[in-house]
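Missing here is one protein chain; the remaining ones are kept as they sit in the complex.
On to chain A.
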């Protein structure tokens, strides 16, 4: 057993629910975007930009972005506690790098969505 201090909800059940909820949001978002792109083979900038200008699309995209961060955190936390069991320092370092990436993705993504 390794630390549970760094897991998202300090509880396996909470993480389990977060992982599933974010998965469903991401699946719907992925299929929606895929459908949109497939439905318009000659996609223009105006159509693409128009889609992301809609408030509902910003809400949908932000939900997906937050879901990516939560989902990836639970996933990579699990990977770190499964494989990096020899050194607590190394595991914390891995988790720190993961968190840095995800926080950057979050801010970057919000910046992109709100520049439209």
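One rule holds in what follows: contacts are C-beta pairs under 8 Å (C-beta built on N, C-alpha and C of every residue); 3 or more make two chains touch, one makes a residue touch a chain; residues count from 1.
Rule of thumb we're sticking to: contacts and distances are computed from a predicted model.
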| request: Choose one: "Peptide/nickel transport system substrate-binding protein", "Electron transfer flavoprotein small subunit", "Teichoic acid D-alanyltransferase" or "Succinate dehydrogenase cytochrome b556 subunit". The correct choice is the protein name in UniProt for the chain not shown. | output: "Succinate dehydrogenase cytochrome b556 subunit"
| task | Spell out, residue by residue, where the missing chain touches chain A. | result | 20, 23-24, 27, 30, 45, 48-49, 52, 68, 72, 75-76, 79, 98, 101, 105, 108-109, 112, 115-116
